[in-house]
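Only a single protein chain was left out; the remaining protein chains are all shown in position.
Should a chain be cited, it is by its letter among A and B, assigned in written order, with residues numbered from 1 in that chain.
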Amino acid sequence: MAKEIIVALAGNPNSGKTTVFNNLTGARQHVGNWPGVTVEKKEGSCNYKGYSIKVVDLPGVYSLTAYSPDEVVARNFIVEEKPDAVVDIVDASSLERNLYLAVQLLEMGARLIVALNMMDEADSRNYRIDVEGLSHLLGAPVVPMVANRNRGTEELLEEIIKVAEKEVEVKELVISYGQEVEEEIARLERLISQDGELSSKYSPRWLAVKLLEGDEEIVKKFKDVKAG
Amino acid sequence: MRSIYGDEAETVIADGRYGFISGLLKDVLKKPPIERLTLSDKIDRVIINRWLGIPLFLAIMFGVFQFVFKLSVPFMDWIDAGFGWLAGLVSGIGGWGGSLLADGVIGGVGSVLIFVPPIFLLFIAIAVLEDCGYMARAAFIMDRVMHKIGLHGRSFIPMILGFGCNIPGIMATRTIENPKDRLTTILINPFMSCGARLPIFVLLAGYFFAAQAGLVVFCMYIIGIVVAIIMALVFRKTLFRGVSSHFVMELPPYRLPTVKGVLTHMWERGRLFLRKAGTIIFGVVVLVWLLDYTGALEPIGSAIAPVFAPCGFGQWQAAVSLFFGFLAKEVVVGTMGTLFAAEEGVLGGAIAAQLGWTPLIAFAFMVFCLLYIPCVAAVATIKSETNSWKWPLFAIFYTTAIAWIVATLIFQIGSLFVG
Partner (left out) sequence: MNQLIPLAMVIPGEMVQVVDVRAGWGLRRKLADMGLTPGVIIRVMNSQMPGPIVIDLRGSRLVLGYGMTQKILVKRV
C-alpha cells in the first residue's frame, strides 16, 4: 500500500507553476472548480519511490491577503487541508517580488519548499544566487529548477518526500514590523489566545497580523466567533 | 476588536516583509551592477513603442491569419479526399443504413472535421502568442483603444482568445475585477468570430466569391469586431454606466515557447472541439438526417423559414441549419452537408443550385451566422461565469436580434444595387 502525500503548488502567475504541475503529474490531471466559486481547481497525481502523491495546483497569486477569490481559495486550502508539503514556485529572475508570497507562507507556518524556477533566465542575466544561503535565511529547502526543460523535477520530488516525512523541518517565520506595530500585535495576540478554538487552529501571531492587515476573511471569522 | 490603524498597518506590514526580503537578498543575490536593460526590455522598446505598437500588432494578426489559412489548405484537401474515399466505400450499401452513413454521418460530420486543421493551427498560434509573453504586450498596446470604448487592456485578451473559441474567451474575463467591465466583455465576446464559424465562411465564401474568398472571410472578422465595439459603447452608455477600474498587470519577460508547452495548450483547447465533433455534432447530424428521412424536417423548417425571408434566405433548409446551429455553429455546415448529401467540395454548388442563392444572399447568411446566438456551450459558460440565467438569456436574444437586423439590412440595401 503506497503511502499517500498531498502537495500544494503555489506561486505567482507567470512563474512556471503550470509547467511544474505538468512535469509532476503528466497526463494524470483533473480540472474542475473549487466549490462555490468560479476558480479553477487542478489536481493531479504521480507515483514516486513508493509514494502516491496527490498534487493540487492552487491559483496563481501574488499574495495571501484574501483580496480576491483566488487568494481566498489558495489560503484556505493551505490552512484548512494542511497539505504535507507546499511548494512555492518562484521566478528566479524576479526574486524580490516572488519571495513576498514565500514569506507569507512561512509566516503561516506552511511546510514550505521553494522551487527556484527559471534559473536559465536568471543565468542569462548574470545573476548569481547563493541557493544554500537563501535556504538558510528562509529556513526552508530551496530547489533550483528549469521547469521548461524538466530540470530539477526529481530533486523537487525528493525534497517533497523529505518535508512530508518530516525529515526536514520548516520553521515558522517571524518578522519584526517595528515597535508600534509589534506592540499592537502583542496586544491582539493576548486577546486572541483567550479564544481557545481559534488559537488552536491558527497561530495567534499570524491571526493578529492578518487582523491588522484588515484581512476580510479573518475579520469575518472573528465576528462569527463573537456571535456564536 | 477592530483595528484602529486601518490601512496604515497594512502598508507597514507589506513594507516590513519587503524589507526582510531586501536584507536577505543582499547576502544571497548578486546582480551585475549596471543591469537594468534586459533583453526583454530591449525588445519591448520596439514592440510596445508608441508609434509602432499598433501597426506591429496588426501585422502580427495578419501574419497569424495567413499562417492558419495557407498552411491548412493541403491538410484540408487530404481530409476531403479521405472522406470522399469513405463515401465511395459506403455507396454500395443500400437502404436507410446506407443513407445514414453516406448522407448523415459522412456528409454531416465530414464537412465539419475537415476544419480541424485551421482550428488547431489557430489554437497553436494563440498558444505561441500567450507562451512567449506577447499577449500581455497586446493588452498594454490596446489599452488606450479599449478606453475609447469604455473598457481597458485586460478586456483585450479575452477578445483575442474568443477568436479561437468563445469559451476560453469568456472564461478569461475572470481577471477583470470590475463587474460591469467584465459583463460587457463577456457579452461582446460572441461577436469575436470563433473557430466554429470558419466552416461556414470558408464554404460559402469559397464557392460564391472564388477569388475574393479570403477577403470576404476577413470581412466577417472585421464586421464582428465593429459590432462588438458598437455594442461595448452602447452597453457602457446604457446598462453599465460607471467608472472604469484600475489597470495593473505584470509584464512577464519574453520566453521562447517550448514545443511541448504549445502543443499542450493547443490540445487542451483543441480536444474540446473534437469532443464536440464526436458528440454534439454527430448527434445533431444524425437527428437531422432522421428528421429528413422521415420527412419531418421540411415542415419544421418551413414553419420557421418566413422569419428569414427579409434576410434573403427564407428557405426551410437554411432555417433548419440555423436552428440546429444553436447547438454548435459547426452544425450549420454539418446540417447542410446532410441535407444536400454532399461533402465540402460540392456542397457550395449544391446550395447554389437548389436554393438559388446569389453571392449577396450568401453574404447576408454568413453575417447572420457570425452574429446570432452563441453556441449552447458558450451560453452555458456565460451562465456559469455570471452565476445567473439573466445574462445568457439576454445574450441569446440580443445577438439574434442584431443578426437579423444586420442581415436584413445587408440583403435589402444590397438588392437595390445588385438587383
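Please note the rule applied: a contact is a pair of C-beta atoms (placed from the backbone, for glycine too) under 8 Å apart; a residue touches a chain by one contact, two chains touch by 3 or more.
The structure displayed is predicted, hence computed values, not measured ones.
A.B. asks: Which visible chains touch the chain that is not shown?
C.D. replies: Listed by label, the shown chains it touches are A, B.
A.B. asks: For a quick check of understanding: of A:F21, A:W34 or A:Y62, which residue touches the chain that isn't displayed?
C.D. replies: A:Y62
A.B. asks: Considering the complete complex, identify which of B:K30, B:R144 or B:K237 is in touch with the unshown chain.
C.D. replies: B:R144
A.B. asks: Based on the whole complex, identify which of B:Y18, B:F65 or B:W267 touches the chain you can't see.
C.D. replies: B:Y18
A.B. asks: Tell me which stretches of subunit A touch the chain missing from the display.
C.D. replies: Those residues of subunit A that touch the unshown chain are 62-63, 65, 67, 93-97, 100, 213-214.
A.B. asks: With the missing chain put back, which residues of subunit B would touch it? List them for me.
C.D. replies: Within subunit B, the residues touching the omitted chain are 6-7, 10-11, 14-15, 18, 36, 40-41, 44-45, 48, 50, 53, 136, 139-141, 143-144, 147, 152-153, 244, 246-253.
Here is the rule we use: only the chains that are shown with their structure count from here on.
A.B. asks: Provide the residue numbers of subunit A that touch subunit B in the complex, in ascending order.
C.D. replies: 12-14, 19, 22, 38-39, 65, 68, 93, 95-96, 99-100, 103-104, 121, 124-130, 133-134, 137-138, 148-149, 175-178, 180-181, 184, 191, 209, 211-214, 219, 222, 226
A.B. asks: Which subunit B residues qualify as touching subunit A in the complex?
C.D. replies: 1-3, 5-7, 9-10, 12-14, 16-18, 20-22, 24-25, 27-32, 35, 38-39, 174, 177, 250, 252-253, 255, 258, 261, 264, 384-385, 387
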